[in-house]
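The complex appears here minus one protein chain, its other protein chains still in place.
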Amino acid sequence: MDRDMKQMLESVRDGALSVDDALLRLKRQPFADIGFAKVDLHRKLRQGAAEVIYGAGKTPEQIIGILDVMRQNGQNTVLITRLSEEAARIVAQAHPIDYHRDARAAILGGFPEPDGLGTIVVATGGTSDIPVAEEAALTAQVLGNQVTRLYDVGVAGLHRTLAHLDEIMGASVIIAIAGMEGALASVIGGLADCPVIAVPTSVGYGASFQGLSALLSMLNSCASGVSVVNIDNGFGGGYQASMINHMERKGVKP
Amino acid sequence: MDRDMKQMLESVRDGALSVDDALLRLKRQPFADIGFAKVDLHRKLRQGAAEVIYGAGKTPEQIIGILDVMRQNGQNTVLITRLSEEAARIVAQAHPIDYHRDARAAILGGFPEPDGLGTIVVATGGTSDIPVAEEAALTAQVLGNQVTRLYDVGVAGLHRTLAHLDEIMGASVIIAIAGMEGALASVIGGLADCPVIAVPTSVGYGASFQGLSALLSMLNSCASGVSVVNIDNGFGGGYQASMINHMERKGVKP
Amino acid sequence: MDRDMKQMLESVRDGALSVDDALLRLKRQPFADIGFAKVDLHRKLRQGAAEVIYGAGKTPEQIIGILDVMRQNGQNTVLITRLSEEAARIVAQAHPIDYHRDARAAILGGFPEPDGLGTIVVATGGTSDIPVAEEAALTAQVLGNQVTRLYDVGVAGLHRTLAHLDEIMGASVIIAIAGMEGALASVIGGLADCPVIAVPTSVGYGASFQGLSALLSMLNSCASGVSVVNIDNGFGGGYQASMINHMERKGVKP
Amino acid sequence: MDRDMKQMLESVRDGALSVDDALLRLKRQPFADIGFAKVDLHRKLRQGAAEVIYGAGKTPEQIIGILDVMRQNGQNTVLITRLSEEAARIVAQAHPIDYHRDARAAILGGFPEPDGLGTIVVATGGTSDIPVAEEAALTAQVLGNQVTRLYDVGVAGLHRTLAHLDEIMGASVIIAIAGMEGALASVIGGLADCPVIAVPTSVGYGASFQGLSALLSMLNSCASGVSVVNIDNGFGGGYQASMINHMERKGVKP
Amino acid sequence: MDRDMKQMLESVRDGALSVDDALLRLKRQPFADIGFAKVDLHRKLRQGAAEVIYGAGKTPEQIIGILDVMRQNGQNTVLITRLSEEAARIVAQAHPIDYHRDARAAILGGFPEPDGLGTIVVATGGTSDIPVAEEAALTAQVLGNQVTRLYDVGVAGLHRTLAHLDEIMGASVIIAIAGMEGALASVIGGLADCPVIAVPTSVGYGASFQGLSALLSMLNSCASGVSVVNIDNGFGGGYQASMINHMERKGVKP
Amino acid sequence: MDRDMKQMLESVRDGALSVDDALLRLKRQPFADIGFAKVDLHRKLRQGAAEVIYGAGKTPEQIIGILDVMRQNGQNTVLITRLSEEAARIVAQAHPIDYHRDARAAILGGFPEPDGLGTIVVATGGTSDIPVAEEAALTAQVLGNQVTRLYDVGVAGLHRTLAHLDEIMGASVIIAIAGMEGALASVIGGLADCPVIAVPTSVGYGASFQGLSALLSMLNSCASGVSVVNIDNGFGGGYQASMINHMERKGVKP
Amino acid sequence: MDRDMKQMLESVRDGALSVDDALLRLKRQPFADIGFAKVDLHRKLRQGAAEVIYGAGKTPEQIIGILDVMRQNGQNTVLITRLSEEAARIVAQAHPIDYHRDARAAILGGFPEPDGLGTIVVATGGTSDIPVAEEAALTAQVLGNQVTRLYDVGVAGLHRTLAHLDEIMGASVIIAIAGMEGALASVIGGLADCPVIAVPTSVGYGASFQGLSALLSMLNSCASGVSVVNIDNGFGGGYQASMINHMERKGVKP
Partner (left out) sequence: MDRDMKQMLESVRDGALSVDDALLRLKRQPFADIGFAKVDLHRKLRQGAAEVIYGAGKTPEQIIGILDVMRQNGQNTVLITRLSEEAARIVAQAHPIDYHRDARAAILGGFPEPDGLGTIVVATGGTSDIPVAEEAALTAQVLGNQVTRLYDVGVAGLHRTLAHLDEIMGASVIIAIAGMEGALASVIGGLADCPVIAVPTSVGYGASFQGLSALLSMLNSCASGVSVVNIDNGFGGGYQASMINHMERKGVKP
């Protein structure tokens, strides 16, 4: 884009383009063309590293098409979330993906070398939370993070949580994933001294109201340093944890 | 009542009352007069021990009137809950009550000797839960229970909870009282092996929704042996805990 | 565990282990190794008596695997809740379970002799509440309780409730199970003088909102001595009722 | 109105008014002028008997003004609901009203002779429901009904409900008023064989959610013959009960 | 029952039964045996006329069984609600029922002669509300009422409502049935001068929240004389309307 | 209608009809016959232009029947919304409709020439909102509007929104359609200076609560000039947008 | 702004500014300076006509300060909404405002001449809705619209609504304002053939839930052409109505 605008300014300087025409051109495309370093960054994970496709509501054919384009553009690592096993089978005929059944996700191109500040711990309250946890873990891995999984360490068996105190206290970021009463976030938030991203899940029945109970619990956590993403949003948890685990010094220009 | 009915039956036996008149009398007052061992038992705490008056919405004068009647009927121990300090001052001019400011409750006649199976532990997540906790504790004490208070042992500072493991594991019944995310009930429920009565409180702000968050958490507790009473219902928690702490063998007749 | 720590202390005493190394070892495993008498107690029902498996979300193969381990460890009585008939058929090929269709539950090893303080009454408002009630009743039975079933005694036909006044007033604990408006808990709570565990069910339609109406009713019960568990949580009701029915004197050490 | 239209038609017949002008006149005022027997009937209680003013949000001066007009139009019996004591004092200086503090209502002109089919029973669960009950009772009385008050007969003390079985079974219509869990409507609905109008009240705290719990209970009542009006709407209950208690045969034309 | 008690009293009079034994017997069965004229009346429609079976959650076999018993006891008119077409086909092989597909209901024994005070109008806002309306209409008919159906007279096409002003103003009771915004109840309540039973339906989508929108509208109706039953509860509307349409003078004994 | 009434008045004038009979006739049909220019206008789109059938809940046979009648009455352009592909196939055998799969809608008779004030922009936050958007767009087109589609311009990729600033600022009316957090309405409302009709969609999961999140966002939009229709109500958005795009001067008669 | 950029381009043309410096300058201020015709348009009502200040949460001093600036910038017509009478008194000492108590709003500089397409009708269900209605009406007037007020025409007295059929059918836009059940929007939406902006109000009690009932009703309106703004948002209703009433042809360039 810079090149285009530079050429335009050079044309003005050289008299090849009138000031009025230049003005018109600038006014017509102010947003698409000026100064945007971040084209679709919200979907692009880390430049040169990985892309993610949200599979829900897309047909296998649509996904194959998107993968075609991505690979033609040199993108070799892609995470596809919310992908059913049947759809994965069809996609696999066109692209060499690995399907992770627990996470309902597929990966093209394998995991990059971890290059984060430390380890991301993915902890769940119960075994039913594992699908969401695996989505979070794979997201973090595909984005270049070392991940430790602590599954089924729910607070009702506190010794199981505490048996992993080392991992909890040594983590760089923790993703605390729980349904039902969601107390895991508070307990881990009280033990750890790193940022905790809480992911409520829709696991439970009756007054869990499809994750509302866990969501409210986590938002009201009396532990500091806990923030929350949407119910069942393992990807969101993994993504933000990776961002935090890749923090760098951002200097002010002298 | 028994006496009345016995007299009636004796009158029938003695011919002083016709069978038809007796029949009519029986049909007209079946519920008030026959076989009810439990007259207003839901308000009377334990026979000969204590009564409770729910003070909310009653004027000091009404409370004085009720106390007049109770004492004339030989009731010497009375708990008055949800009583403002101002109202207590007026009542105190007529009856020798002790006012407990934290619990917003007054007691007439002092505590009876504890005669329960063991100790009732009253635990709170934070200091703001203390008014509800004191209502629960006083209720339990006035009903003849030994009470241990564990206040501000919320799960965000788990070591504070765990520092009281002895009391928690030695309790006969535990009343777990917490607002915000209400995780205390699950943590204590996972540690203790006695019944836990959870009391959500309206402590919190924002997404605590006046206790709804804590209530849902407690209902969804993944720990077994936890049941729940209404938001801020310290009395209800203390009352049921006392019932449980006074369990006796109920034999089947041989 | 004791043995390990004892050995370590003996090594310190004998000079075979330095104080610093012992200190380090202690700090690294504080929770897993020290003083926990209660390993997964929240899932273990009563020592030597029964275990429970929450069947929802587990494949028959997973359940068979868990049963394999349990039986190898000498556990002979196991309750499996939320188990579909199809899954039960598969499990039954590997382990000699009895399937209770109403309760959607299976039992391995039969019921133990009742050893509680008295009888647990399981009452329902209607016939549609029976699946939840049977889950509660089986749980209580497998935990060593004598159970009396009073089904379809809803308050809209009050004489049916009152016809069972004897059972209600003679109960040790009552589990009151109802959907729709959940009034059963209040009526029974007003009649009985024992603890009442209320279980709201999702029975109903329209403004019952999948059990919310019954849940709120039960939480707001004007009868004392009533506490509540999650919607449709028959197991939770049966478990806590059993705890209460097995209360014992917990002495203070002299 | 009829007179106006008759005159117009007569003018057409007599040639004093052209057909087109008559047509225009008819089209311009179709609703205000044609065939409406029921001018503001929803606010007028029974023709020649009583009017009602909803006092909430009206100044004493506005109420005095409305009463001026009503009395000038020959209306001598008026019920004013939701009227504060202070406002009543000011209104009383201009009009001879009787203020009923419990009901927060005033009456001008006294009660008419009851002329309904039978007695309307107004029952409440507790004493805190009395303001709503009195609004219902006064509404019914001012509309010409005989009213029996059964207050504080809540289901937690079932014998108190049952002690009034005669009144309940002899009623023409019952208005069942309760807050908290609202079970009264179901119990009375199960006992009575007349229409029951249930009025939930905002009495309660915590999970009563300002009457929502009682409202849902009553809507889900398993007793037939129960319908519900808005929370705290004593007037609505009394009004419909009176309508029902004044039912008459509506013949089909031969 | 009377006979039993009379015999007992005679035995006392005659000396064949001691006073103490009589007392014991009275205390044991107060509720089942004394003064209850109303056995399961809430399910029995009108003595000698009709019974109703709530079909939801019952197997065809269970329904056949209930019908067997009812007919053996001389009950010839039975309404079965919430009955699927498939279930009806099976039941029809055992009992001569008529299935009404719109109402998802079956009738055994046909309609009785109408004997109410007047006509019950069943009005709906749209055509999608007809299943609920037909349940209401059949209930009213089977209970001996003349019914007029006004379907699809919703307020968005007000002239359609007003075209039926005659029926509306001539009705004895009106059942106003609507989903979506439920405005029909208010409009009809404002036009009619008879009791209006409003039945919200779950018809709609999005912010209708399965009937919640219509329910709240109807509860907040600014028209007097409107009361509400549960969402989709056509039976409840028809039942109470019939009760009202069969009101009789209930005299006080002189 | 006018003709009927004119004839009646002429009969009165001519003495062929008595005044009383005329009066009676007027009173009986005030609403259906007098002054209603708008017969079922709420369903009729624009006179002579197009009709719409709401297909949900109607069988293909019913739709064919309605189309039969409409076409017999000279209606040639009809939009059928919420129509499944299977149903469309059956209808297409009887009437020459075009089925639009994305919109789940069919059109009979093609689009009329656009005759509005300007262009209606239909914008969506994501690709999953397209079915609702297409329903809106087709509705607007069938009603005679030029439509510009801006799909997948959600605020998380703001440059995509801004790249269409020309279309947004040049629009006559904008229909902003989004699920999840619904921020599109505020962003577009802040950029545009024309009326914005916001349509929340049920796209999302977890705490989107089937569109509630987007609905609340849009209602709370801090941008002026935004109003909202029901969740997923593409038709409603397109209909009102067309109304606005066809505004004309409505003069007062001189 | 254009001038600035034109100068910059001229400097490039003239060689006074290097291409790189021009590029840098363009990249740094893309949004504030390029092509934005609409600076704070969402708060500015119509260029040269009127501004609005949202008074809630602002001190009188802050409002005076804002007015100082506005008037210095030549803005003479200003609407201040949500302004208490006390605050208005203070502001009036500094600026010559007119306070409208009903609307809780003040106006500086009087109303402009109406220049819209037709008349905006502001209709309310009851008298309690008038404050919201007056906010809407004043907003519309200050923005140059002729306004007709139809207050207290609620649907429970349908003849009152219908008496104004002329105004309703002659309106250019209608703002329908109602609390409680909010049926007014549907009834008016069914009668009128112009856009209807519905404004729910928080008027009501009990199950009106502070306007939620009216909001849901209006969103679910079965009448086409109705859209909704936030509860009590009279300004929003008036603003969008004015936008619609000032629609103009937006031509496509030839």
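Going in written order, the chains are labelled A, B, C, D, E, F and G, and every chain counts its residues from 1.
Going forward, a contact is a pair of C-beta atoms (placed from the backbone, for glycine too) under 8 Å apart; a residue touches a chain by one contact, two chains touch by 3 or more.
The shown structure was predicted, so the numbers you read here are calculated from the model rather than taken from an experiment.
Residue in contact with the omitted chain (choice from F:55, F:125, F:195 or F:237): F:125. Contact with the chain that does not appear here is found for just one residue of G:12, G:231 or G:247, G:231. Seen from chain C, the chain kept out of the figure touches residues 2, 5-6, 9-10, 12-13, 15, 19, 22-23, 26-28, 30-31, 34-35.
Interface residues of chain A with the unshown chain, by the touch rule above, are 35, 37-38, 41-43, 117-119, 165, 169-172, 189-191, 193-195, 197, 215, 219-220, 222-231, 235-236, 239-240, 243-245, 247-252.
Residues of chain F that touch the chain left out of the display are 125-126, 154-158, 180-183, 185-187, 189-191, 204, 206-209, 212-214, 216-224.
The definition used in the following text is that only the chains that are shown with their structure count from here on.
If each chain is reduced to the centroid of its CA atoms, chain C and chain E end up 39 Å from each other. With centres set at the average Cα position, the gap from chain B to chain C is 24 Å.
Within chain D, contacts with two or more other chains are made by residues 28, 30-31, 35, 38, 42-43, 156-158, 165, 189-191, 206-208, 212, 215, 219-220, 222-224, 230-231.
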